[in-house]
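To keep things clear, I will list the structure first and then write my remarks on it.
A single protein chain has been omitted; all remaining protein chains appear in their positions.
Now for chain A:
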Amino acid sequence: MLNVLLRRLFQAALTVLVVVTLVFVLFSVIPGTYASSLQADKRDVSAEVLERIEAELGLNDPLPQRFGRYMAGLAQGDLGVSYATKRPVADMLSGRVWASFRLACAAILFAVCIGLPLGFFAAMRRGSWLDTATMTLAVSGLSIPAFWAGLVLMYVFSLKLHWLPTFGYGSGGLKHLILPAITLGIAPMALLARTTRAAVLETLNSDFIRTARSKGMSERRLVLRHLARNAFVLVLTTIGLQFGSMLGGSVVIEKLFAWPGVGSLLIDSVGLRDIPAVQGAILVIVLFFLLINTLVDLAYLVVDPRIRYR
């Protein structure tokens, strides 16, 4: 158990190194710097000012030097200072991490609460209209672009029905959370419905369910004591992966709903070539993924006695 955690920690350090390097390399390959992005913004910035900014931020230093400087800071837990706001990246992130985290939790909650029961009942009533409807819904949910789904939801529930606010964070209440969370949760919900259906069908077909039937128990007991947990074990990985990749997946949706999270910071910072802010946002997304995966591993230790880490 301790070994798992240590291994995970090592893995995390390695991943961070790779990701940070990749971002540095990418930004040195794609055209433009923070300074040139100011000009592209049609702000009238004179050449001298640009040069001064570049010099101040050390943008003219060679890549290895900039990389070394950033890594040295990172090793001490310093995420650097944003080019654009001149504020420490860590400060900029702190409020946004919470906003994104809330969104991700609400979205996975929606996906699990709808997807799991749908998949379960579809499997139990295999071949019925409910099964057909659920699976059609699942395929649509997976193929509709989230961006478009978000626009439709916004149009219906805010512009037409006036039930919910169009966008923004509000004062941090639930009202503003609902639409972006549903938009973000649609694809994971559809995927979970399918995975759950497959898992329940697979479990129903297994020999131990036949044994359970031969013992003479009610369907209710069969489902609760023998089927549900075994099927859930098969679905848990998918839930974890969906949850873990949610911060990354929410980038576009945060932008659409003007959600002040890590994702919208990432998009804005990429446009500005604000490398420290980009690095910070991506690190949060990656670390969240690793953290959730570790939690899923630990959860398996609890639910599945066959798994024992050495």
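Convention: a contact is a pair of C-beta atoms (placed from the backbone, for glycine too) under 8 Å apart; a residue touches a chain by one contact, two chains touch by 3 or more; residues count from 1.
As a convention for this text, contacts and distances are computed from a predicted model.
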Hidden chain of the complex, named as in its UniProt record, picked from "Isoquinoline 1-oxidoreductase beta subunit", "Protein-methionine-sulfoxide reductase catalytic subunit MsrP", "Peptide ABC transporter ATP-binding protein" or "C-type cytochrome": "Peptide ABC transporter ATP-binding protein"
Residue among A:N230, A:S269 or A:N293 that touches the chain left out of view: A:N230
Contacting the left-out chain in the complete assembly, out of A:A212, A:L241 or A:I267: A:A212
Those residues of chain A which, in the complete complex, touch the missing chain: 206-208, 210-218, 221, 225-226, 229-230, 233, 303-306
